[in-house]
Each structure stands twice: as structure tokens, then as C-alpha cells.
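Apart from one protein chain that is not included, each protein chain of the complex appears where it belongs.
Here is subunit A:
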Amino acid sequence: MSNDNLHESINDQMQGIPYANDSDNEEDEVDELKIKEKLLCSWKKLNERNDSIFTELQTDLFNHFNKSLDVLFTNRSVENSKEIRQIYALHALNHIFKEFRDQGFTRPKVLILLPFRNSALNLAEIIIKLSGAEQQENRKRFFDSYGISPDEETIDLNKPADFLETFKGNIDDMFRIGIKFTRKSIKFYAEFYNADIILASPLGLRMIIGNEGEKKHDFDFLSSIEILIMDQCEIFLMQNWDHIEYIFNHLNLIPKKSHNCDFSRVKNWYLDGKAKYYRQTIIISSYLTPEINSLFNKQMLNLAGKLKIKDKYEGTIVDVIPRVKQIFTRIESSLIEADDTRFKYFIEKSLPALQKLNPKLPYTLIFIPSYFDFIRIRNYFEDNDYNFTSICEYTPAPDVTRARSHFLNGKRNIMLYTERFYFFRRYQIRGTRHILFYALPDHPQFYPEIVNFLISAKNETDSDSNLSCNVIFSKFDQFRLERIVGSERVNRMITSDKHMFLFT
């Protein structure tokens, strides 16, 4: 999308960082990165690039990684996901293969959180190649349980590219696996206390940690994590963010048992319970949200420092195809009252305004990102006898089909639709003529995709005037708004005296 912008911003901070393209000095510069020779060798085989060892993005990221900085990278995309995964895998292995004289309480040094088994499989393939291991223990078992056979693949190839990238393959979100390295072999399914890397989904790890008071409440294996990598972090928000917070609260604590650790070799900061200040946290996300920002502020405590990389956005609104007036309305409130103010505005202003044109609100889609808001509006509509139907992430499949057809043929006028459902299914809602964004989606690409629902309706109605699109936003939606309308407009829309903004 706009990698160039990104690199400009990094360049400003990172004067004098060697660039891969200057092929003369390249060898020297790579030497300076202190990558183990064996790794570098297999890296060159892995990426099969002729011109340079690293891509520009890889050079930048690896320089940050190598300085032990905490990094929050918020511009993961379908295009760069592979090179990012490769470079953090290289960093993780490079860390493990270094020979340390001193150590932590327990063996696992690297924890990588991933949303689905397909991501773990993909990363494991990179790790196998990089490690150059001659033997791979439990390889078949791993590939069997983390992949799926081609005839099991049911994904619809017409879906958007990011959907395919996320959901192709095994999308079980409950897994954890220890990987152990020896001189010439790599072993999957290593017992956690003998493992070097732990790959896990937040749910999988949460379950193995257990709850207080339970018989199996063990988190000692997280005591000595030195590098934590979270890839596809935005998907964790679509899963269950509580798990992430739970995991962070159990990282780098002094263990309950010794697990046969040699205390004379334990680093002092581990003994003093200060390990969390020496952990490197790397978060790779497609975008920034307040939740991720809070991790950055509260949980990334690395003494070496931290870095947030955020691109400027052009805005996905340019991808809207139908000619329709999109009216953005800003509401003002304090953070505490934000939810109530929005609901009140929706009931007292937005709905009546729409009803003025079409009293019964036929073919109206109300898009609601938060499940809590969804419940609130659903209850309100039920209590006030609105003619409506709804689809959320908990709706059973037959009900979804029924709701969509009732909406299309006009039996039901209003459709309530949640972001999480759209994330996991990407179902188009045909028949939509009016769209109201109760709030903007976190995923910027969803905005144009949903507005484009109107294309099919446009053919059926004779004029544009029968279509509408309304958006409610507040200053707390700044991140979302920026990604959709673009970095240049966002400040004006948040601070201006005007409350209404029109896009066509």
C-alpha cells in the first residue's frame, strides 16, 4: 500500500542504518548484525533473493529487533506478512542459537502467539528451513494436526485476499506446541520445560495456564521468556482479548517450583523478579487499536526502549464504488459516557432522520462493531416492535440464511450486523439500500466492502437518491476514522467546529 511512507518515517529515526541495497558494503553490514553463520546460510537459501539478503522492510525491522527494542508494528498487510514472519523467525532463532553463559529459571526463551493453526504451520515451515535441521522429530504428527488435506478445504476463493490469507487451512484457534532445538535436530511437541520456543494461540495458552485454585495451575514455563512475539495481533481482538491480558499477567514471574534449574547460572535480574524489564516484546498488527496501544503503554516495559511504527493512511474510503452520499456525524461526549451518548444519539437523531424518508426503514443495514452495542440495540428494537432481523457471531447458520433471505425479499426491514460476524464470514448482505454505521469498523477494508453492498441495490432502484450511508463517530474513534478517511483528513474531522462531513 504505502510502504514508502513507512520507510521515510523510519529513515528519519534511523540515520546511518545500513541498507541492503548498497551491495558493496552489504557483507560487512550483515556481519555487524551478528547473525549466526549457519542461520545466515539457510536464510540465503530460504528467501531466494538475488539482489540482496534482506528486503528494505526486513532490514529496518531486523535492526530494531537486534537492538532488543520493543517493537509495535502496525502495518502488517497481505503483501508484507511473509517477509515479516521470516524476519522475526530469523531473530527468534538467532536469539536461541546464541550461546548464553547465563540463563533464566526455565528453558523456554521465545513465546510466539498466533491466532490459528494455519499461521503456526506457516511459521514452522520457515523455522524448519532456517534451522537447517537434519532431523525433524514428530514432523508428520505436527503437519497432520496443523494442516488440513486439500479436500477438507472449503474456503470460497472469491473472498477478499486478506480473508483468504487469514482463513485458508486449519483455523483451529486452540493450540500450543513446544519446539526444542538440538545441534542437528528440531523436535516438535517437546515438553514445555524442555522447549526453546513455544508457539501458541491465546486460548491454547490460557487453557494450559489454568485458573487459580485448579490442580493444574502452572505458568512457571513463562518465567524466562526473553522474546515475546505476537503476530496478527488484530485477530486476537476478534477472538478474546481477555486471554492476552491473562497471559501478560503470568509472564516473567518467579516460578513456584525450581524445575531442576541451576541457580548459580540464573541471571540476577531473574532472581530479583525483574525479568519483565528485560523481555523484548514484538507486536505485529495490521492496525492500531486502543487495546493494542494499551499493551504498548503498560506491558512493554523493556529497558532497552520501545518503538511504535505507524504508517500514514490514504484512507480506504477511496475504494467505495457506488455514487452515494456518505454522511459522517461527530458526537461529543466524555469517555465514560461515550457508549450512552452514542446510543442516545442513535435513538433520538439518526433513526428519526432516516424514518423521515422511509418511515418503516426498509432495506436498512445497521452495522455495529461491538457485541454489547448490538445487544443493546436489539433489545431496544424488540421492546419497541421494530420490524427487524439480526446476525451476530453467535447466530446459528440456518438463522443466518433465514435472516439474509428475509431481508432481501423485504419480509424484514432492518438488519443488525456485527463486525465480528463479518470478519469470520464476510457475507454480503444483498438488498441493502441504506447503511448506518453505528460505529466505524476496526478493519479499514470493511468500510468500502460494506458500502459496496449498495452496488447490487443500485441496479434495482432507478435513482441514487434511494440509497444512503450514515456514519456516527466520536473523537475516541480516531484510529478507525484515520484508516478509513485517511491521515490527512482525520484531524480536521476530529477537531473542527463542524459536526457533519459529507463524502461522495
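In the analysis below, contacts are C-beta pairs under 8 Å (C-beta built on N, C-alpha and C of every residue); 3 or more make two chains touch, one makes a residue touch a chain; residues count from 1.
The working rule: contacts and distances are computed from a predicted model.
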Next item on the list: Out of "Brix domain-containing protein", "Mediator of RNA polymerase II transcription subunit 18", "Glycylpeptide N-tetradecanoyltransferase" or "ATP-dependent rRNA helicase RRP3", flag the one the UniProt entry gives for the chain missing from this complex.
Entry: "ATP-dependent rRNA helicase RRP3"
Next item on the list: Identify the residue among A:E134, A:D151, A:E212 or A:D262 that touches the chain left out of the display.
Entry: A:D262
Notebook entry, point to check: Which listed residue (A:I155, A:L271 or A:I347) would be found touching the missing chain in the intact complex?
Noted result: A:L271
Note to self: Given that one chain is not shown, which residue among A:D144, A:E332 or A:E488 touches it?
What the structure shows: A:D144
Item checked: Hidden partner interface residues of subunit A, rising order -> 141, 144-145, 215, 254-258, 260-266, 268, 271
